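The structure's right below; bear with me while I get my questions together.
Every protein chain of the complex appears in place save one, which is left out.
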Amino acid sequence: MSVNGAYFLLFLLISAVFYYAAPKKIRWFVLLCASVTFYLLNGIKAGLYLLATALFTYLASLLLGKKPSVADGEDPASVKKRDKRRKRAILAPALIINFSVLGVLKYGGFFVTTVNTLIGRTAIPLPSFILPLGISFYIFQTSAYLIDTAKGKYPPEKNPLKYLLFVCWFPQMVQGPINRFDLLSGQLYAGSPLDWENIRTGLLRMIFGILKKAAVADALAPFVADVYSNYQSRSGGVILLGAALYCLQLYCDFSGGIDLLCGASQLFGIKMSENFRQPYFSTSLADFWRRWHISLGEWMKDYLFYPIALSKRFAKITKFAKKHMSPGSAKRVTPCIATFIVFLAVGIWQGPGWQNIAYGIWNGTLMSLGLIWAPVGARIRKRLNGRTAAVPLLIWGIIRTNVIVVIGRYFSNSSSLTQAFTMLGRTFSFAPSGDPKYTLAAYFDTFMTVRLAVACGLLIFISALKEKGIDPIESFCRKKWYVQFAVLSVCLVIIVIGIYANSNYVPISYVYENV
Amino acid sequence: MNAKKWFLMFISALLFAVLCWIGLNVAVDPFNAFGDPVMDWGGYTQTLNPRNSKVTYVTKNFDKFDSYVIGSSNAASYLPETLNKSFGGSFYNMFHYGSDTAYDVKLVKYLTENDDVKRIFLVLGMSEANHVRKNSGDLNDKENYRVTGESPLSYYAAFAFASPGHAFKKLKARSEDEELPKKADVFIQESGCYDKRIRDAEAIGTLEEYMQLHSDDFPAANSKSELARIDECLNDVAEIKRLCDISGTTLTVVFTPVYIEQLELFTDESIDRLFSGLANITDYRNYSVSPISFDARYFYDLTHTRNATADMVIGAEAGEKDIYLPEHFGYEFSSSKIYSAAEMKNTAKDAICSRQAVRVPVLLYHNTNDNSKQSTTNIHSDELRRQIKLIKDNGYQFVSLEDVKNYVYRGIPLPEYPVLLTFDDGYSSNYSTAYPIIKEEGAKATVFMIGCSAGKNTYKDTGKKMIPHFSIEEAVEMSQSGYVSIQSHTFDMHQYKKFEENTPARTSANRFKEESMDEYYNAVNSDIDLQNTLFTDGGLDEPYAFSFPKGKVNKTADAILVSRGYVFTFSTDKSRVNEIAPGLGQSLVDLGRYTVSSNTTDKQLLDYLAMNG
Partner (left out) sequence: MEKILEILEGCCPGVDFETETALIDNGILESLDIVMIVGELSDEFGIEITVDDLTAENFNSAEAIFNLVNKLKEEE
């Protein structure tokens, strides 16, 4: 069942009715039934993969969460040490197996093609694996759970069905966010009381998400798709426009989908983690990665960056570096390496293909350079007059960051590395159009331009409110009832007539739905 | 407002949105399910879904119609206008896309049971006995519940909850719509027929020219098969007869003219089985095979007869005496008398071989002033007289426009070597010099006058001198003599740029680049109106012949002129062979003419006449 269609709304309605009708104690079970139904409608085979991961991580977590058996008179320190060794022996293979599932299903084909290309012939036949819905998200989510239970952050969930709900809670399956057990599970199992404020916030958020996706992302999609498939004959300027508008499309697609699904989750009184925080207002690349796909960034920080950056091996590297460099530079070496590794992982996470790895390298390199540049930048900022320099510096930061992000999108949306470099080459050499019949007007007639302009204007306005700390939903709900009714009516007329009832509108699946 | 109340408000807003959706579909009504209350654009809705739209329309207008044409697009050319004249009553053409005799049965049942139907005019073609158009299941193929028996609720719900895309398409088409038929709007709501204003004004010359122009439309038959559904078709016709008998409705069945290449797609055996089977159900006249089956000019394409052709069928059916009818046109089939396809084809082939093509050369003169020098546009009277004598001595006979019209429309034969004599602009010298010569030599001529120059020797209001033009009184005198016909060279579309105050100057009947199609349409129509007023006020009949200023022909102007009742239009194309086909008014459109100048030699003149002989 596509999240884009009217059937999904019907599904939500039915699930919500059952949810609030059921006694509080078994409400979590209603959510489980709904989630399993939702997932199985996407494919039985995919469901089996999910079930396998859930079962496996459930059993592993029980082992990891077991209290160590204390022999009489044993020294607590040695108990701790023994336990740590036992846990490591279970956690490491468990994580390897869990990530291998993702690795094989998602990257198996890529690995095989690469090997075949290196050898020069089709030595290994190309496998065809299905990619279960949300696998890039739930593998990470369950791995975090394993690591947390190993650390004793919280006891593992004993009820297998309750744990399964945590793994397959349906709003998070399409494109995340990657939720944490301690934040999500309580809400899932408690059974929320019927609070009309949740319904209200949820519905408003869903409306916002639907409009973002349909009115902006899907409207830009044909133009962007054309630029990326016909890049060899598009002019450098058009390619640049395509990459820039892809940034807008991706934001409205991804965050719109998140809004729709977080809103859907909110209908049941369940708040998921936030994933976006006005990313195009970022003043530096580091700032960007704290505002874009936040749940992935947080996962990487907590489970990859800190562990490797604070590991003993890296401490040794720092020591080594201090012997050969100034202390100021030496202490930045391991953070740079760790950052680079993290962004390489982010690149790989995007999907198979060298262009995604290049995307990771692009971000990792610039983040590391940013770290090395930081003290220089601080010195310059000190020199400049604080108050007058503030705004220009801010604007410079925003422009610089967005340029870096746009260049990154040359890689992440291309189908090959050569394509990305060709596109870059054409842009920077101001290559002319190779297709005399091509016009921008074909994609951007008056109606489209006006509607995009209005939508972007509203988006910027709402983002600015959020940046200032104002909750747009809250402030909307405080307006007079006839204002709200008018706005709601306009939105719903657009949604009903333009989207759900309109057979001409063919929704495109979310970009991150297939990752 | 608390959140619970907010939710109720949300539900009302949602209901409002749904109502807007339904409202949009009902108000715009692209398929005419609700009577198209706001836009009343039958041309569009019938183009999109003729079956549904026409039933809605006639149901609303049962008091207007008492007779119906039934059939597929084979029946499209049977015009209510012609049928009303020949049969009396008030016809509506219910034709639909694609043959479907089972649907026709249901339709006849509905019409005869709900309206007092005097006559059902059933048109059959090859396709009725060969296939049934598949219903795609989309809304543009959805049939009216009154005919199918579907529950009105499910019918209205289907259209009320249709995708808004259809409504938007209609609104967009409306903003782009023009007077003359465009792809989205090819029907005339009031008659149920195609709007063929453009194709009915296309110039038709020789058969070879026509075949070259329309080679894709008349593919040669490359296989032969049996007609696939003869029995079903016959059963349906029998049922239609039964329904008409019950309701006391006269049933007229005709088999429409068929182009030879379509006939050749089917075996003679199956065709004979169809024809004889039909004869056993009802008497009917079979126009399928006749000499015109071999002449593509009588068809729009392989499977569609021209309106002019259907007019001939109607005339033959009604026993009209004073119209042109081809030989061996319409065999009377009954249970006691049938004809085989082979014998009908042979008869037609013989007739067509012995046919003689009729061609009419046209000569063009302008000024005939003895006091000015001879030039490309001025001939002296003695030269004119000499040329007229030369033409007569070489066996040619001057004919009038009426003579040519009578040949095409009433089949009255022309002399073996006809020639038309024309004069453009309407100069005074035509009255003072040419007219007496024409009378004396017993010739016939047509003068195309510029309306706004009548009786003037200065250009409009400018006071600038120009060659004098004869007055309306002088025109009336010439017309009443019987030797000269006064026709139109536009009222004011032959402007002289140097003197003209308006910019851009309309020096020909062509559309300006900046002019929209609708603006141009209005400009041409008002010029026609002004000319008509000038003529009738002066005591002349309204003109029915038109010569293009500067010879600049254009198809749109032809379409407008023909729709306004013009019969002839002339260019200055001296290479055009003016072959005229009886029964086809289009062969009088864009007739070419040879401009006679002071340099014209006798040989050139006679060669032109011979080319058109």
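As written, the chains take the letters A and B, and residue 1 is the first residue of each chain.
FYI, a residue touches a chain if its C-beta (ideal position, glycine included) is under 8 Å from a C-beta of that chain, and two chains touch if they have at least 3 such contacts.
Keep in mind it's a predicted model, so treat the numbers as computed, not measured.
Colleague: What are the shown chains that the omitted chain is in contact with?
Modeller: So, spelled out: the chain left out of view touches A.
Colleague: Of the residues listed, A:315, A:369 or A:403, which one is in contact with the missing chain?
Modeller: A:315
Colleague: Which residue among A:106, A:332 or A:426 touches the omitted chain?
Modeller: Touches the omitted chain: A:332.
Colleague: Would you mind spotting which of A:24, A:45, A:81 or A:151 touches the chain that isn't drawn?
Modeller: Final answer for the missing-chain contact: A:151.
Colleague: Thinking of the whole complex, not just what is shown, which of A:7, A:129 or A:306 touches the missing chain?
Modeller: Missing-chain contact among the listed residues: A:306.
Colleague: For chain A, which residues reach the chain that was dropped from this view?
Modeller: Residues in contact with the chain left out: 151, 286, 290, 301-302, 305-307, 309-310, 315, 318-319, 322, 328, 331-332, 334-335, 338-339, 371, 375, 378-379, 381-382.
Definition applied: only the chains that are shown with their structure count from here on.
Colleague: Taking the mean of the C-alpha atoms as each chain's centre, how many Å separate chain A from chain B?
Modeller: Averaging C-alpha atoms per chain gives centres 65 Å apart.
Colleague: Under the stated contact criterion, what part of chain B meets chain A in this complex?
Modeller: 1-4, 6-7, 9-10, 12-14, 16-18, 20-21, 24, 161, 163-165, 168
Colleague: So in the complex, which bits of chain A are touching chain B?
Modeller: Per the stated touch rule, the residues are 195-197, 199-200, 203, 477, 481, 484-485, 488-489, 492-493, 495-498, 501-504.
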